[in-house]
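A single protein chain has been removed from this complex, and every other one stays in its place.
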Amino acid sequence: MVEFAQTLVNGLVLGALYSLVALGLTLIYGVMGLANFAQGEFAMIGGFSAFFLVQEGVSYPLAVVIGFAVAGIIGLLVHLLAFYPLRQSNHINMMLSSLGVSLFLVNLAQYLFSPNPQVVKSPLSGESFNLGGIFISQQRVLIVVISFILCLATFLLLKHTKFGRSVQAASLDPDTATLYGVPTKRISFMTFILGVALTGIAGALLAPVYNVYPTMGISLTLKAFVVVVLGGMGNVSGAIAGGVIVGLIESFAGGYISTGFQDAIVFTVLFVVLILKPQGILTKVQGEKV
Amino acid sequence: MLEIQGLRSGYGDITVLQGVSLNVNSGEIVGILGANGVGKTTLLKTISNLIKTRAGTINYQGKNLTHVPPSKLLNLGIAHVPQGRNIFSKMTVAENLHVGLDNVKKRVNPQEQLDYALALFPKLKERWNQLGGTLSGGEQQMLAIARALVTKPSLLILDEPSMGLAPIIVRSVFNAVKKIAQDGTTILLVEQNAVAALNVIDRLYVMDMGRMVYESQEMNDNELEKIKEVYLGAG
Amino acid sequence: MSKILVKAEQVSVKFGGLWAVKKVDVDVKAGEILGIIGPNGAGKSTLLNVLTGLQRPSAGQIQIDNGYVSKKDAWQMVKMGIGRSFQTIRLLNELTVIENLLIGGHLYTKRGLLDVLGRTVRWRKTEQQITNKAMELLQLLGIGHKAQEEISALSLEERRRVEIARALMTRPKVLLLDEPGAGFSPQESDQLCELILSIRNRGISVVLVEHNMKVIMSLADRIIVLDHGQKIADGTPKEISEDELVIRAYLGGEDHA
Partner (left out) sequence: MNRNRILFWTCILVGMICILSSLYLQNLYILRVAVFAVIAAMLAVSVNLLVGYTGQVSLGQAGFYGIGAYTVGLLTTQWHWSFWLALLAAFILTSLTGLILGLPTTQLKGHFLGIATLGFGIIVNVIFNNWTSLTGGPNGIRGIAPPELFGISLQYENYFLGFSLFCLMVVVLMVHLVVNSAIGRAWKCIRHDEISAQVSGINVYGYKLMAFSLSGGIAGIAGGLYAGFMTFISPETFDLNQSITIITTAILGGPGTLFGPLVGAGVLTVLSESLRALNELRLIIYRAILVTVIVFLPEGIYPFISKKLRKRGIASQLKLKDRRRELDEQDFSQS
């Protein structure tokens, strides 16, 4: 029972992180039609910013916030160099470009920071709650709380602000959106930056628990894709719910079947979903016109 | 108010508009009638710059529109309701209306405009928090018009508002159009449904194969016969 | 009475909550030109897609030569003798005219891996046959001299001809043309009419969706009118042009129902 609860909690923590990364991914997909394989690298960027800032004596919370900004700024550069020139091209070229960007960022980080994992100290490191035999480190609680707040904030931003409505309109019907004054080009820029910055925060948050290293983003990207496929490409609430589902699957597969095979199990679930319901399990099917 | 001279445009290799000229005076409802496929929608999309002009000029209140991007038209007081009621299906009625309002907030009083649009289409108030995609066809058309209306346009461009609607709904939509014009908005209406359109418009153009083939100030059965000839090729 | 080649019974297509096509009967007889008309959004293209297997009907059945085919894919329908062209031309722009036509001859080639890798005698023979057939068709359509040009170098009118030629390469019994005259000048429309008649004279039935009323009224033996996804009239061009329902569908009208 204790083991079950512990697995459940670990799954929720993972799920919260996946939701955050997938949220960025799905926003970008919705507005730009870009399947961004470089998404996880922005978590790496956020993680390393937090690492260096904490090392320089900056307080951890501030480091997290700056991680958000750094990921956003690098996101802007990447968008300008690797995606904006391809806006008229097909989506497959954009996807390949993002694969190239992903490898580039990983190699750059390996060159600049060495491939070894780095430990990030958070004031909450080492502290943990004991709930009837289940140990939860405070950092993990922080991850869940902040992720939840950010997901909620993004959701509210989309629902209740001018920017959010523009993003929704631009992803639903770009032509009509322009007719109502939505500057679709600027919106796609801003969405990309917001999307990768959210992932940057995820990186800064997970750093004290899982350490930071140049290749940390790859598995995050992959999981985020599974989440997004599960929740339906471009579906925001689907991404949040899907994140939790994938986190739980991974945690339980690791705990009860085999840690070695947990990724294979996650991707097998992905296969089944893709084949049976390619629109995602959380999206309603709509008729397709030829 | 709107003056178009020798307009040509099209898609890829196909030139759809073969030199279209027309003008719209302030305060009137001008109808462009024609069967499907004659280039009516292309004409409107060219006016909004969703399709590039290949030749000819579009003047609106003395300003050349040829290079104004579609997203800036609202600032000039032009609102274009596209064909097929392109409402944002996964956004609520309220959100749809706010997309219209968002970009004109400096110019208009949002509450006033919302009240005006909802008075015209009270049904939308009942559906306020429903997703656009779940509305009936008629309600979607009303929403599309209302979404344009809240931007307080001087010129409202409507692309076939009757499409796919039952006759009784068409009538209520057109009554609303008439009311909008009476309140001082100039309207450019593109329609296939000539009978319904003739009831509301002040002046009419008939389009065929990318050209204006007929123009008239009279709205009676005689005109209908003429339009029928163009439509059904019986002439 | 001539033989019925294609018979669609009560076919319906539903997109989301909307009936794009609702309980429509169509039959195409051998050697006739059947026109399909209707206002925007009436479901003409959807109906064509159903008849060519690109769209599965939500309900209803289709028979080709008395065999039910509702569950067949488009390529199997082609095998049974249905060919078509599209409103927005669907040719491969980077390839030459002749290459596009050879694609249409796909079903009549030897295409097993062993034949292809071995370049067998029968492989050569069928390749030669479809190449000859393609050249013959191009000559017939008056574009033989363009055989080696890329599609992107052709005019709109020539592309339409190539697309019709590609459809003819599949040796159809019934040829469906979706607005073959869109964007044509009156002169080009006249030439198109001649072309369609000559296709019919080769014993191929033609189903024609067209906006240009002059074209359809002069060509069609019979016309079906769709409105709101339903068939509202079926008759000779003369009957159609006098039909109250049709006139109302086009011009609109007050609701008397």
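We call the chains A, B and C, going by the order they appear; numbering starts again at 1 in every chain.
In this text, a residue touches a chain if its C-beta (ideal position, glycine included) is under 8 Å from a C-beta of that chain, and two chains touch if they have at least 3 such contacts.
All values derive from a computational prediction rather than experimental measurement.
*Asks:* Of the chains that are displayed, which are in contact with the missing one across the whole complex?
*Replies:* A, C
*Asks:* Would you indicate which residue among C:R56, C:R90 or C:R202 is in contact with the undisplayed chain?
*Replies:* C:R90
*Asks:* For the chain not shown, which residue from C:D73, C:E194 or C:E239 touches it across the whole complex?
*Replies:* C:D73
*Asks:* Among the options A:A69, A:A82 or A:L124, which residue touches the chain absent from this view?
*Replies:* Of the listed residues, the one touching the omitted chain is A:A82.
*Asks:* If you put the missing chain back, which residues of chain A would it touch?
*Replies:* Touching the chain left out of view, chain A contributes residues 29, 35, 81-82, 85-86, 89, 91-93, 95-97, 99-101, 103-104, 107-108, 110-111, 218, 222, 225-226, 229, 233, 258, 260-261, 263-264, 267-268, 270-271, 274-275, 278, 290.
*Asks:* By the contact definition given up top, give the residues of chain C that touch the hidden chain.
*Replies:* Chain C touches the chain not shown through residues 52-54, 73-75, 78-79, 83-84, 86, 90-95, 99, 102-104, 106-107, 109-111, 113, 116-117, 119, 123, 127, 153, 155, 166-167, 169-170.
By our rule, only the chains that are shown with their structure count from here on.
*Asks:* Can you give me the shortest step count from chain B to chain C, moving only between touching chains?
*Replies:* 1
*Asks:* Just to be sure I understand: the centre of a chain is the mean of its C-alpha atoms, right? Then which chain's centre is nearest the mean of all of them?
*Replies:* Per-chain C-alpha centroids compared to the overall one single out B.
*Asks:* In whole angstrom, what separates the CA-based centres of chain B and chain C?
*Replies:* Distance between chain centres: 33 Å.
*Asks:* Any idea how many Å lie between the Cα centroids of chain A and chain C?
*Replies:* Each chain's C-alpha centroid was found; their separation is 48 Å.
*Asks:* Just curious, how far off is chain B from chain A if you go by their C-alpha centres, in Å?
*Replies:* Distance between chain centres, rounded to whole Å: 42 Å.
*Asks:* Please list all residues of chain B that touch 2 or more other chains.
*Replies:* none
*Asks:* Can you list the chain B residues touching chain C in their complex?
*Replies:* Interface residues on chain B, with respect to chain C: 10, 13-16, 35-38, 83-84, 133, 160, 162-164, 166-168, 170-171, 191-197, 209, 224, 227-228, 231-234.
*Asks:* Which bits of chain A are touching chain B when the two form their complex?
*Replies:* Chain A residues touching chain B: 159, 162, 165-166, 168-169, 172-173, 175-184.
*Asks:* Within their complex, state which residues of chain B touch chain A.
*Replies:* It comes out as residues 48, 50, 69-75, 79-80, 82, 86-91, 95, 98-100, 102-104, 147-148, 151.
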